[in-house]
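I have a structure I would like to understand better, so I am pasting it below and will then ask my questions one at a time.
Every protein chain except one is present and positioned as in the full complex.
Each chain carries a letter (A, B and C) given by its place in the written order, and its residues are counted from 1.
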Amino acid sequence: MLISCSKLRLTLNDLNGNTQNKYKILNDPVYGFITLRHSILLDVIDHPYFQRLRRISQLGLSHLVYPGALHNRFHHAIGAMHLMQHAIDEIRQKGHEITHEESRAVSLAILLHDIGHGPFSHALEHSIVSGVSHEDISVFIMNRLNEEFDGALDMAIEIFNDHYEKRFLHQLVSSQLDMDRLDYLRRDSFYSGVTEGQVSSERIIKMLNVSDDQLVVEEKGIYSIEKFIVARRLMYWQVYLHKTVLSAEFMLVNILKRAKELSSRGVDLFASPALSFFLREDISKEEFLSNPDVLERFCQLDDYDITGAIKVWASHEDRVLSILSSSLVSRKLFRIKLQSEAFKASTRGEIIEEIKRKYDFNDEEAKYFVIQEQIDNKAYSTAAQNIKIKYKDGSLKDVAMASDHLNLQSLSEVVEKHFMCFPKDLDIKL
Amino acid sequence: MLISCSKLRLTLNDLNGNTQNKYKILNDPVYGFITLRHSILLDVIDHPYFQRLRRISQLGLSHLVYPGALHNRFHHAIGAMHLMQHAIDEIRQKGHEITHEESRAVSLAILLHDIGHGPFSHALEHSIVSGVSHEDISVFIMNRLNEEFDGALDMAIEIFNDHYEKRFLHQLVSSQLDMDRLDYLRRDSFYSGVTEGQVSSERIIKMLNVSDDQLVVEEKGIYSIEKFIVARRLMYWQVYLHKTVLSAEFMLVNILKRAKELSSRGVDLFASPALSFFLREDISKEEFLSNPDVLERFCQLDDYDITGAIKVWASHEDRVLSILSSSLVSRKLFRIKLQSEAFKASTRGEIIEEIKRKYDFNDEEAKYFVIQEQIDNKAYSTAAQNIKIKYKDGSLKDVAMASDHLNLQSLSEVVEKHFMCFPKDLDIKL
Amino acid sequence: MLISCSKLRLTLNDLNGNTQNKYKILNDPVYGFITLRHSILLDVIDHPYFQRLRRISQLGLSHLVYPGALHNRFHHAIGAMHLMQHAIDEIRQKGHEITHEESRAVSLAILLHDIGHGPFSHALEHSIVSGVSHEDISVFIMNRLNEEFDGALDMAIEIFNDHYEKRFLHQLVSSQLDMDRLDYLRRDSFYSGVTEGQVSSERIIKMLNVSDDQLVVEEKGIYSIEKFIVARRLMYWQVYLHKTVLSAEFMLVNILKRAKELSSRGVDLFASPALSFFLREDISKEEFLSNPDVLERFCQLDDYDITGAIKVWASHEDRVLSILSSSLVSRKLFRIKLQSEAFKASTRGEIIEEIKRKYDFNDEEAKYFVIQEQIDNKAYSTAAQNIKIKYKDGSLKDVAMASDHLNLQSLSEVVEKHFMCFPKDLDIKL
Partner (left out) sequence: MLISCSKLRLTLNDLNGNTQNKYKILNDPVYGFITLRHSILLDVIDHPYFQRLRRISQLGLSHLVYPGALHNRFHHAIGAMHLMQHAIDEIRQKGHEITHEESRAVSLAILLHDIGHGPFSHALEHSIVSGVSHEDISVFIMNRLNEEFDGALDMAIEIFNDHYEKRFLHQLVSSQLDMDRLDYLRRDSFYSGVTEGQVSSERIIKMLNVSDDQLVVEEKGIYSIEKFIVARRLMYWQVYLHKTVLSAEFMLVNILKRAKELSSRGVDLFASPALSFFLREDISKEEFLSNPDVLERFCQLDDYDITGAIKVWASHEDRVLSILSSSLVSRKLFRIKLQSEAFKASTRGEIIEEIKRKYDFNDEEAKYFVIQEQIDNKAYSTAAQNIKIKYKDGSLKDVAMASDHLNLQSLSEVVEKHFMCFPKDLDIKL
């Protein structure tokens, strides 16, 4: 029997009726202290759907390269909310009205913006929950929470979906300069120790303003924006798309694909009930979003289900599954070749042959041991809205046009790269 | 079938024969960069026994109070090794010989000093592996590694066990001022965001010296030592023994005890093979240390087994197990009353009665819902060696006697506290 | 002709009538950004009396030991005002009223709390302006500014003098836990690089509250207070009363005393008009505070007058003056012997004899080359009000009594030390 999160919550509310010990100040190594300004923020944080984010790491397998990068989505969401509160103060101080209710709503919207993330999202979306994006699930969960909270999230959801009349509030949640990015760049840089990716979130917020219902940056902030864009690119290539991390993440994709394949064949696999469900079933987006039971099961899923299973699979009798799993668990990762040009059409086939020979695998098995993909530094980007600079004379200009000394356009160009991964012991030269 | 770690490693070595991509520099948010000076350090780090420390958090459940405190024992061990390298440089520069081989050995000793830790060590040692300390296991694992590495750890083990002739090397690994402490205080303070616990590890190392084969601190370092002792006490009471953390950790102890109890009765429980083994078996210290299979299974155990199981147990039909588990998973923790005086003898009984009434439990069940313990701020301390101050005239004095302005003795006194935990919805006033 | 500061200001106002470029945000390496909330704060900062603080270093000659410690009183005063604004927010949020006008007044009071400092205050008060404390001068200057600002500083002055009804406002300006101390400890630690002196000003402010019109610290802040007191002591002995700094400061005292002596004898000395005046005249406290011209001249005096003159005096024909001056300029400082016990009565005489012999000086000259003083770590302390801890049950306790684990009383005891300084080339063993 599966207890739904919402039911669970009722039980626990009953169990822990009194809540006098509510904390309102949180320690954060990045910002020092974080204060919660609205009591509903704490209520939402206390909800099992949100507590679950504690068990979902922000950067997936990046910690295999940057051992400090262990922070989770729970902390990121709260950090982004903290920056939102500063942004609200700043914009208000510049004479633009943000009502108390709007302040609460936009804080809720940013707090929940990532609520739909599953464990190792990018890997999961390539394997066992393909076809459903975390953005879709975020909206779905917000609606569920809104029911539980009797409509208290109405405005937050409007803002999140960009249906609210003050559109700059949505831009604070989701745009090229939203509080999500400001926090994650700063936080990821902090925890990874890649100090060069550090973004001066505080300074950028001081430079924010609103013009014609658009979020803009004041002229004197242009250097900070340049710096922000450079730092973001640096973080992409040095952390998010680090080649060793790519290798690990695509090994994870292949492990999950193999597990799903075996599961579909009826092979017995150690797995938590939630993971078991997603390995067994092929869920369409429609089914996901219409069947509450699916969502409940998804909300049970986190890093512990995935990593916990892979550890056990390292001893599974299926050699594909066990070799891949034990390799990932012990950080024996595939070699990766990353390059600007596409690979020759024949390369993949040659590697497959070598794998078959070396490991005595058939074609179907061998394909799990070679990965050929391409990536670009917009891979993780979600929004296309450009950053506007506001000049002293009141005019607005796209940042790419505004700088007289840096070709910001070039900075924002998409760079595409190709890569190929395969076991290190193969006798392959690329 | 359970594949042993060491066998696994051979397979992987075979698989990944070439190791040209060995990294030698690590990013660390705390110290910036960490360089590995001896190739064997990297070999040990790459070993599955050591990689396993990636999955064991340093501070257990403290992240429920300090959301940033997610760092693991892997990073701490490497950090302590980094400080060791600085300490070696400093002591050498002051004219004391540390040979290349000793440098390697003492670096290995500190790297492995915590290798025997299981997940949530303090909780585990109170429940499913009672009777075997992590120190015992550390020595055991080091010996196993030493076999694998053909005796390359001989001197490291001698130093660790304080059997090596230069005794100050052991003191660098384990004493009141060892590199273990310097790193964990600094790192725990950093990740928790409790900046007041920050220790100037760099400065303390600059003040280290050796006198009569003893590790000593130079006279001018006395303020740094005062500061170190105050910071350490602060970290104990504010982080390690934070009352909410205590409540969570002892709830975890009771969950594991209940699971073991159910397991012994033959009740079916979701668990990884490794956890299953320890729930089922009662392992004596002798058996643990003599049966290699037990150690192999222990090395399979980490945070993912424990947390992964508790998440599933939240829906178990045993009400004791499911209520405790779901409460911990959703951070609905017991109320805790912490005080200097002992509780009245009758208090515990009164609470038990209230629990039985409220939850319709029998005596045996109810006892899992009340926790009565006492703690002191030496709880985590392992060594009794005092810090010696070396004066300019060459004389040594115990730091507690050395300061002319602070009663350091009082700082080092053990403070004992008593606490009682129980569900928040009970109608109990303490 | 001496132009008075206030006249000068009128001229300049005339010259720079428009003030559209008023800055309101300041960069601060310590806190990031500082925002000025009241326009009068900027008016006061722009006043020549306040701009003058840019030319008065916070730590006098400490930079001879800590090369980074070059920050000035201008920055400290603004930093303390910044903390005040945070403290106001915190106290308001806890339900205590601080009106807009009170907020402005208490911000002004802290901004101006050190306005009466001259260059190298402690040295100056021992030599050329003896008998008049910087606190007296601060009040005097505030009154002058109040006239210029048409009474806008009335309430600020009341608060500063502790005549305002809400007495906790005065305690924020001047008490054991005032914003002055929080800023200077943090700032001095930051710039000197003595990180161990770092005080968590942000956290302490979060713990502030008001009870019975007294500033109190909440119970959970007790560890922060312990840490604050330890850090403060550490800063005293390691920075403020560092023995090399003491040696330099008392050499400066002797240089100024010698210059005054020579001046009184009619010897010609290079000096700015302002310094010239104070070397020539013996100003009583009464005269200082009653004669506006004296104050004007005092306000012309800063580090540049003193150091600029000493550089020239290094080539003066008076050997006492030139040797002392050139030694200080080139950082060839007296040897200093610092100890807990008093020196033998005969020691000073023996040193004097040695100086006379070595340098061919007479008694009167030789006395400038030996310094015998005593100091204590309350030397710079001004207030005697103790810190009160507020318990959850509402009771208040002195912090020295409140801690159950640290003898805070011992920490607050005055420690007295004795020292003797003399040229390094003397053949003296102490």
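What we mean here is this: a residue touches a chain if its C-beta (ideal position, glycine included) is under 8 Å from a C-beta of that chain, and two chains touch if they have at least 3 such contacts.
What you see is a predicted model; the values in this text were computed from it and never measured.
K.L.:
In the intact complex, which of the depicted chains does the undisplayed chain touch?
P.N.:
Result for the missing chain's touching partners among shown chains: A, B, C.
K.L.:
Tell me which residue among A:Ser200, A:Ser284 or A:Gln372 touches the hidden chain in the full complex.
P.N.:
Going through A:Ser200, A:Ser284 or A:Gln372 one by one, A:Ser200 is the residue touching the chain not shown.
K.L.:
Identify the residue among C:Thr35, C:Gln51 or C:Gln93 that touches the chain left out of the display.
P.N.:
Per the contact definition at the top, the residue touching the missing chain is C:Gln51.
K.L.:
Out of C:Asp305, C:Asp318 or C:Glu354, which is the one that touches the chain we can't see?
P.N.:
C:Asp305
K.L.:
Just one of B:His38, B:His134, B:Arg203 or B:Lys358 touches the chain that is missing; which is it?
P.N.:
Final answer for the missing-chain contact: B:Arg203.
K.L.:
Which is it among C:Arg331, C:Lys344 or C:Arg357 that touches the chain not included here?
P.N.:
C:Arg331
K.L.:
Can you list, in ascending order, the chain C residues touching the missing chain?
P.N.:
1-3, 8-9, 11-12, 14-19, 21, 26-30, 32, 46, 48, 51, 54-55, 63, 66-68, 70-72, 74-75, 78, 190-195, 270, 272-273, 300, 302-305, 307-308, 311-312, 314-315, 323, 326-327, 329-332, 335, 423-425
K.L.:
Could I get the residues of chain B that touch the absent chain, sorted low to high?
P.N.:
Here the touching residues of chain B are 25, 32-33, 202-203, 206.
K.L.:
Could you pull out which residues of chain A are in touch with the chain that's been left out?
P.N.:
Listed in rising order, the touching residues are 195-196, 198, 200, 203, 223-224, 226-227, 230-231, 233-234, 237-238, 340, 377, 404-407, 410-411, 413, 415.
To be clear about the criterion, only the chains that are shown with their structure count from here on.
K.L.:
Looking only at residue numbers at the chain A/chain B interface, is the share used by both copies over half or under half? Answer same or different.
P.N.:
Looking at both copies, the contact residues mostly coincide.
K.L.:
Measuring centre to centre with CA averages, how many angstrom lie between chain A and chain C?
P.N.:
51
K.L.:
Taking the mean of the CA coordinates per chain, how far is chain B from chain C in Å?
P.N.:
46
K.L.:
Please work out the Cα centroid separation of chain A and chain B, and write it as a whole number of Å.
P.N.:
31
K.L.:
Touching at least two other chains at once: which residues of chain C meet that condition?
P.N.:
Within chain C, the residues that touch at least two other chains are 203.
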